[in-house]
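Have a look at this one before I ask anything.
One protein chain omitted, others in place.
What follows is subunit A.
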Amino acid sequence: MHNLQQRLSATFSFAVSALFTVLGVVAAISWVTGYGTAATKVNVRDIRVIQSRYGPDYFDYGRKTSEFGMLKFDIDADLTPLFNWNTKQVFVTVVAEYETKTHNKNQVVVWDKIIRDKDSAKINLRKVSNKYALIDFSQKWRNQVANLSVHWDVTPHVGILQNGRGDTSSVKFTFPKFESSGGR
């Protein structure tokens, strides 16, 4: 500490140590306490199954055809409990989960949103279409039972990424049998 540079160096290094200790404690607290749960509800309004090709051009015969699930659903979610002092943003997804004869756990992300602050953490959306293609591995949706639920990933300012999910059993739906005569 005998001259200016030494004092600057010593002070700065101690400050960095102190700051990282504080942030480490913050991260540890968030890791231990978690972020709690949020009340979420997904209500399916309408299900259609259409046959189409992958990609933007349905007339591109080089691409495979598949059955696509077309959903309309309502989302009611209050994600404000997930916001505390160590929440940077919350990534919300609506996930369709179902079980088939060949694969016992299938998850398809149908819709997502990034919520950056507490003020926009209440989601009340009506008749939302699925943002992403709902395709099964088998490319068929024959009387498939599935359920929708809201999942969230909390991105902290410091610490580990944590996730959670809302109620899942409340919503169950069956894809109606695909009518080949009505398809494209």
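Following the convention adopted for this analysis, a contact is a pair of C-beta atoms (placed from the backbone, for glycine too) under 8 Å apart; a residue touches a chain by one contact, two chains touch by 3 or more; residues count from 1.
The rule is simple: contacts and distances are computed from a predicted model.
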{"item": "Options \"5-demethoxyubiquinone hydroxylase, mitochondrial\", \"Signal peptidase complex subunit 1\", \"NEDD8-activating enzyme E1 catalytic subunit\" or \"Large ribosomal subunit protein mL40\": UniProt name of the undisplayed chain", "value": "\"Signal peptidase complex subunit 1\""}
{"item": "Contact residue for the chain not shown (choose from A:25, A:114 or A:160)", "value": "A:25"}
{"item": "Residue ranges of subunit A at the interface with the undisplayed chain", "value": "1-5, 7-8, 10-11, 14-15, 18-19, 21-22, 25-26, 84-86, 157-158"}
